[in-house]
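A single protein chain has been omitted from the complex, and every remaining protein chain is retained in its original position.
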Amino acid sequence: MSATLAPRLSPPERDPAWLGRVFWMGAAAVVLWPMLVATEFRPWVFFERDNARVTGQFLASFWPPAHDAEFLLMVAREAWRTVAIATAGMTLAFVVAVPLTLMSTRVLSVSALSGRMAAGPAVLRQAVRLLLIVLRSVPELVWALVFVRVVGLGPTAGVLAIALTYGGMLGKVYGEILESGEAHATQTLLRNGGSRLQAFFYGLLPQNAAELTSYTVYRWECAIRSSVVLGFVGAGGLGQQLDNSMKMFNGGEVFTMLAVFVLLVALADRVSAGLRKALG
Amino acid sequence: MSTGLALELQALAARHPAARAGAAPALQPTTLRVGAGEVLAVIGPSGAGKTTLLQALACALPPSAGRLTLDGTDPWSLPRRELQALRGRLFLAPQVPPLPPRQRVVTSVLAGRLPAMGLLGSLRSLFYPSDIPAAHAALERFDLAEKLFERVDRLSGGERQRVGLARALLAPARLWLVDEPLSALDPARSRQAIETLVGVARERGVTLVATLHQVDMALAHFPRILALHQGAVAFDLPAAAVTRERLQRLYEGQEHELRGDAPLPAVEAAAPPAPVVMHCR
Partner (left out) sequence: MSLPPAANPPYRLPPRLFDARCRACWFTAGLLALIVASFWSLDLQWAQFFSLDAARSMGRFLGEFFPPDTSPEFLVKVLRGTWETLAMSALGTVLAAAAGLVLALPASRLHEGDAARGRGTTRLLLNALRSVPELVWAALLLIAAGLGPFAGTLALAIHTAGVLGRLFAEAIENAPPGPGDALRAQGVGPVRVFLYATLPQVLPQLMSYTLYRWENNIRAAAVLGVVGAGGLGQLLSFHMGLFHMGKTATILGAMIVLVLLVDVCSFTARRVLTR
């Protein structure tokens, strides 16, 4: 075929994808407007005279950051408190998650060794999974609000809230990790008459220990962030002090605490990465 | 019609970008002159430095020694703006078609014209292709007109290669540097593609330098053959003067390449690893 042959087909008139694009852009615009209304999206509110004055004063008070020794000591104490709440909460979450994971994982099912899982165990496993989903879905702030009513203000409410929510999260991911590994070793142990716990300790756990630990340590950093958030509802720690300082419009204290918090998260991130590398 | 770019290499040597310092350059000091509108095929066994030569000509690889001039100017001595303008006058078609997988063929082909489009025109073309008839005509030359609005990842390897070549037809370039244009094409399509490339280059007076593994295609369609061997020029002759013995000597130790197909390009790296998702849920 020579290169100078005239085109055989006439070129198409329009881009066929154009109508589709116009439709989706229109749909997005139609959905956007009510959302702007519902969220009271009014950026000009920042420039209203009273608002601007208060904001300006607050922002101006950020510098210099509060740095007197007594305050810094308090911040250090509260930062430790936050880490302690997170660590204690994660430990309890681990304690909650492990039995629930063992109960929900299909790999340890004896009845499934010979074909389909029996009805009873299947229902039990589904029920435990549902429990894990419920534990995960309720935000920890809500748990904290409830527990503050029961046990009063203080770290207990925070620790329990983290324990329940993160227990659900850990349980779900542990289950996924256990089921994604190779089941052969574990099932052989079960077939040869080992108990489920034995199969777990000698089969599942050695295989997946690195990944399980790695994930747990990674979640610990998230727990530190959560515990600051819980401080806003009375669980103590850095969050509560931050709330107090903000209510007093004390920008200097807020700035110091935020800086300490960002550093804390960065440090926890580094520690977590180091731990994961060492154990993995 | 303005003529193609004239090339001149004076003892130009180029090193592979990933090579260790001190290693032998992939392209030994080479002296070469290509006139405006000339059509030239570069042959040689794999590892001979063909791709390095093309990249040096395309101003994509700075020379480690020697000088390159395009139409009398040394591109590496130009200020950045003029170098970019000069780059707009050439077109480099790599061996692996540089097409984003989920882009449509029409947009990919029209992207060849970007050096000639203004910023606003380019942005508008993203939403609605600016010149569908031109893209259609270019694809028509490679027998791909019906794939105009298809997604690139729905095409076969050979079709993708032809789309990459069709881009050249839309580029406002006076110099075409084509790397292994036939590696994924069957013999019939290879003939059509090479005829189109050389034909259009001749029509427009564009200088064409193509590396080819298919020596018979090179001899049949190109008037001038440049042979590289281990980074140096083995011979630079009109096609009629290339004898069997010269080819045997060129491909000594790699006769299978002389007889068989071109080696396929290295398989593209697997999808990049997903980064750790930073969330707490």
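In this document, chain identifiers A and B correspond to the written order of the chains, with residue numbering beginning at 1 in each.
Please note the rule applied: a residue touches a chain if its C-beta (ideal position, glycine included) is under 8 Å from a C-beta of that chain, and two chains touch if they have at least 3 such contacts.
Quick caveat, the model's predicted, so the values are computed rather than measured.
Annotation: of A:Ala79, A:Met103, A:Leu132 or A:Val233, A:Val233 touches the absent chain (contact as defined above).
Among A:Ala97, A:Ala112, A:Leu164 or A:Leu242, only A:Leu242 touches the chain that is left out of the view. Mapped onto chain A, the interface with the missing chain covers residues 32, 34-36, 38-42, 45-46, 51, 54-55, 58, 80-81, 83-85, 87-88, 91, 134, 137-139, 141-142, 145-146, 149-152, 154-156, 159-160, 225-226, 228-229, 232-233, 239, 242-243, 246, 249, 254, 258, 261-262, 265-266, 274-275, 278-279. If you put the missing chain back, the residues of chain B touching it would be 17, 58-60, 83-88, 90-94, 96, 98-103, 107, 111-112, 114-115, 119, 122-123, 126, 171, 173, 268-269, 272-273, 275, 277-281.
The rule is short, and it goes like this: only the chains that are shown with their structure count from here on.
Listed in rising order, the residues of chain A touching chain B in the complex are 1-4, 7-9, 11-12, 14-18, 21, 136, 169, 219, 222, 225-226.
Per the touch definition, chain B reaches chain A in the complex via residues 104, 106, 127-129, 132-133, 136-137, 140-141, 143, 145-146, 148-149, 192, 195-196, 199-200, 203, 280-281.
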